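Note that this complex is displayed minus one protein chain, with the remaining chains in position.
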Amino acid sequence: MANKIKVGILGATGMVGQKYIQLLQNHPFFELTSLFASPKSAGKSYLEALNSRWQMTTPIPENLQNLIVKDVFDLQNLNLDLVFSCLDLDKNSILELEDRYAKAGVVVVSNNSANRSTGDVPMIIPEINHSHLDLIAIQKKQRGYKKGFIVVKPNCSIQSYLLPIFALINSGFEVQKILVTTMQAISGAGYPGVSGLDLIDNLIPFIAGEEEKTEQEPLKILGTIENEKLVLKSNLQISASCNRVPVIDGHSASVSLLFGEKKPTAEQILEIWQNFAGLPQELNLPLAPIQPIIYKTEENRPQPRKDRDLDKAMSVVVGRLRKCSVLDYKFTGLSHNTVRGAAGGGLLIAEMLFKLGYLKTSANQESN
Amino acid sequence: MANKIKVGILGATGMVGQKYIQLLQNHPFFELTSLFASPKSAGKSYLEALNSRWQMTTPIPENLQNLIVKDVFDLQNLNLDLVFSCLDLDKNSILELEDRYAKAGVVVVSNNSANRSTGDVPMIIPEINHSHLDLIAIQKKQRGYKKGFIVVKPNCSIQSYLLPIFALINSGFEVQKILVTTMQAISGAGYPGVSGLDLIDNLIPFIAGEEEKTEQEPLKILGTIENEKLVLKSNLQISASCNRVPVIDGHSASVSLLFGEKKPTAEQILEIWQNFAGLPQELNLPLAPIQPIIYKTEENRPQPRKDRDLDKAMSVVVGRLRKCSVLDYKFTGLSHNTVRGAAGGGLLIAEMLFKLGYLKTSANQESN
Amino acid sequence: MANKIKVGILGATGMVGQKYIQLLQNHPFFELTSLFASPKSAGKSYLEALNSRWQMTTPIPENLQNLIVKDVFDLQNLNLDLVFSCLDLDKNSILELEDRYAKAGVVVVSNNSANRSTGDVPMIIPEINHSHLDLIAIQKKQRGYKKGFIVVKPNCSIQSYLLPIFALINSGFEVQKILVTTMQAISGAGYPGVSGLDLIDNLIPFIAGEEEKTEQEPLKILGTIENEKLVLKSNLQISASCNRVPVIDGHSASVSLLFGEKKPTAEQILEIWQNFAGLPQELNLPLAPIQPIIYKTEENRPQPRKDRDLDKAMSVVVGRLRKCSVLDYKFTGLSHNTVRGAAGGGLLIAEMLFKLGYLKTSANQESN
Partner (left out) sequence: MANKIKVGILGATGMVGQKYIQLLQNHPFFELTSLFASPKSAGKSYLEALNSRWQMTTPIPENLQNLIVKDVFDLQNLNLDLVFSCLDLDKNSILELEDRYAKAGVVVVSNNSANRSTGDVPMIIPEINHSHLDLIAIQKKQRGYKKGFIVVKPNCSIQSYLLPIFALINSGFEVQKILVTTMQAISGAGYPGVSGLDLIDNLIPFIAGEEEKTEQEPLKILGTIENEKLVLKSNLQISASCNRVPVIDGHSASVSLLFGEKKPTAEQILEIWQNFAGLPQELNLPLAPIQPIIYKTEENRPQPRKDRDLDKAMSVVVGRLRKCSVLDYKFTGLSHNTVRGAAGGGLLIAEMLFKLGYLKTSANQESN
């Protein structure tokens, strides 16, 4: 235990915080030592602070039940190497708070959207753009951070289609237009979140802010660092329609693509997906799916309840690849929104940071 | 009653047949006198033939409960002017059977897909292409039908987007490309239809044959009659992704459109939809919605459970009109699949046929 | 219109208030002239005050959309004969407020639980205990009300079983014990109410306060007036387990009964239910179901979605009568919780009050 990275969770009583707790149990790299929440929860035991809001289907780890929750705004005596940030606060408060933690020498892996468009904050999908971690040095220099820095993960809604599309781009097939209709699970809205009266015998064709994120975030993730700046990908248009459907976990997407002049055959696409692997697979990270993109050959798959949990719920599951008569190809994508799309995605970033040497235990540093 | 058109239902025990029964109660033009089903149901009372499969939320009309069900293959002593055909049979059997009824002097309004691609059979959405009824004379001549003929209604999946798009085309704005993702209700699959295990906490990204119908049928409906032949609309590409979602009634669609050179403003689109009316409205048909296209201004509408029943469940409800960054505009459409998209759509055709003089009571004819 | 009773709704933006609005459209006795809500809604148009919370599946009546909502605490210039009270306030505030309206000369028909255990306030199911309306004179005398008074309707959870049981008691078969497990719809919890995360692939075996109401309220309804006081029914024990299930509307109940020494046969029970009618049926009230108790003979009925709307959603639908090996008989009951169990039940009381002469228009009174 002595050499494990000490981690905390900012927003530990929310759904994403709970999922982090679940995923961090017995983690080989990380030791969860601090739970942070709003001032009104601070000072209570975690069990008390939860107030019956635990939504995971495994029990609350016994060692955490009586852990005293800390005030997220109080950065005294942190004794932490890294925090996972998943806060229910307004944008400005989050910007300020994540900066304070970084200043205090803590690495911030953030699930919040506040810093996603910040120029010197890399937004990472580990299999796609680990090269953007080069922004960390720039960020530290610009902001005067010593040990800490901020990294964000993108929105859950893009996970089900961006990785399969990146795999094609990465194989030399430029993608120019993406038209995507998402059918998103309700766990993304937290608890209590969406009313049951909106979900039984119903769906909602709107999720506030979601279409903007779905259209803009990929341009940063697929961007390049030029002259110490991240330049957004150009020549790619994305149009998204985001729907909320009565599914607990797992965002589905009907996706259409237009390639540039060089167009792959369907066989090539399937082969690229089948063989795709990224840095998390090379590094053999604990939460990395063995096969990041799983193609289901049955004509009626992927389905959320049946496919979302494949490979630790970290694989993107695709199916139904076929010609599109308006663009070039269409397919259905699925990813688990609270694992791959939230806490799992954040944890995978942290695992990569660890393996690449971006994280050091306080103990190690102290000994230096 | 004496002057009402005598109608029957082919396939009276199925879901669409049940919906016809519900809609035909106390109808001002039509009198339901015969119920047809498979040979194994024939000879039983309708109540007995149903065998507890009644799915409507209003009771079985008392006068029908003890009506003896007829064998759909036995055309002796029909004494009928019109039949609504909604059969659970293979394509060839339906083609043969609908032809036999037409030959027997009965007008066939069909919900089946068998005759939808038949050249001399008009496929009608009353607000769009009543001019295609001119095919009836051609059909009668070609096939030697005297009094009978066949008209079909199109698939339920296109109802939620084709009427709003037609309204725009009709106002002079050519549409070149349509990319549509449907989220379809389960009542379309009949009873028992889709398994509960596929619908709780789940959706299915596939409906057999549905994408093909969704892409092809509009080309016929928007076609023109030239030299006594129906010519499919050219210069229009449609790409559809059809999903089954846990909703009882009401097909939703996320739709993107590309116009030709002349592009409307959003205000123009809303005005066109607001003011749209077709022949059913002019003729004041009993089942015609007063406003065929209802635009909801709330950002999270239309929703199936809350909006599907507007105006006798015959209106198409749209919302969320906005720019599309890949094509030109996008919006969400909704229509009630078993009313507007099935029995109601068929009945509206029959009402129009009656008002336009295509239907005559046997009594009238006999007296001629 | 001139002679209609002028009515208002206290709590017009909530779910029950909305259902009253829906039911009061074109009512032969009542004219809805005032909508009351919290001070923060007061002064806004009803449409604005709703803020997209309209949950009915029929549109907001056009004449009400721009009606200015009044502050429920401001009783100046009421110009009203009756109010339906369905407030989201604490018990004491409701007690005070209903008293103020009654003092102001307005008849209060209340859906709130605050006054249900008040000794001089009758709690009415019109088919059961209209004789309790005799408490009104006592109430007026005790409280010094002139024209106004307060009547309450009981909780939605008892509707699905109390009427069928009363019918048996009323036919001479004493009932001593009732053990009931309810499976209650979510509309009873209002909007947003129950979280979708608690309802998809789930149920909740608890509803706050519901078991107490289910066990106690019937004792008052079945009580008798002795010496100007309502005496609770003795010798009846009720035990309730209340569950929330993923159903929009319609409370179901599995019910077991123990009779006294005189026990009916199953045939007698069915005959009693079949022939049961109460004062609302005699008076032919507009919202009275023709048959208050409908017995479904199919072994798998009643079902909420399929049976809740029978006879204006005002009938109690029962089925599965059979022997109970612990008590005497068991059966399944169903009633529509927001119609029969809430607004419809309240409106039926008001209709009965009108027909029995308890309500007079201000116009009439002024002319006196």
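Annotations for the structure displayed:
Which chain is which? They are A, B and C, in the order written, and residues in each are numbered from 1.
Keep this in mind: contacts are C-beta pairs under 8 Å (C-beta built on N, C-alpha and C of every residue); 3 or more make two chains touch, one makes a residue touch a chain.
What you are looking at is a predicted structure, and each value in this text was computed from that prediction instead of being measured.
Every visible chain touched by the undisplayed chain in the complete complex is listed here: A, B, C.
Looking at A:Gln22, A:Ser41 or A:Gln55, the residue that reaches the missing chain in the full complex is A:Gln55. Interface note: of B:Val109, B:Ile124, B:Val152 or B:Ile186, the residue touching the hidden chain in the full complex is B:Ile186. Interface note for the absent chain: among B:Val121, B:Leu199 or B:Leu287, the touching residue is B:Leu199.
Contact with the undisplayed chain is limited, among C:Asp81, C:Glu127 or C:Glu215, to C:Glu215.
In the complete complex, the residue from B:Gly17, B:Pro164 or B:Pro246 that touches the missing chain is B:Pro246.
Interface residues of chain C facing the missing partner chain: 177-179, 181, 183, 198, 200-206, 215, 237-239, 241, 243, 245-249, 252, 254, 256, 258, 299-306, 319-320, 324-327, 330, 332. One chain of the complex is left out; on chain B, the residues touching it are 55, 186-187, 191-201, 246-248. Against the chain not displayed here, chain A makes contact via residues 52, 55, 57-59, 200-201, 248, 298, 300, 305-310.
The working rule: only the chains that are shown with their structure count from here on.
Because contacts link each chain to all the remaining chains, their graph is best described as complete. Of all residue numbers seen at the chain A-chain C contact, over half occur in both copies; the interface is built from largely matching residues.
Centroid distances from chain B, each centroid being the mean of CA atoms, peak for A. With centres defined as mean CA coordinates, chain B is found 44 Å away from chain A. Counting partners per residue, chain C has 55, 200-201, 248 as the residues that reach two or more other chains.
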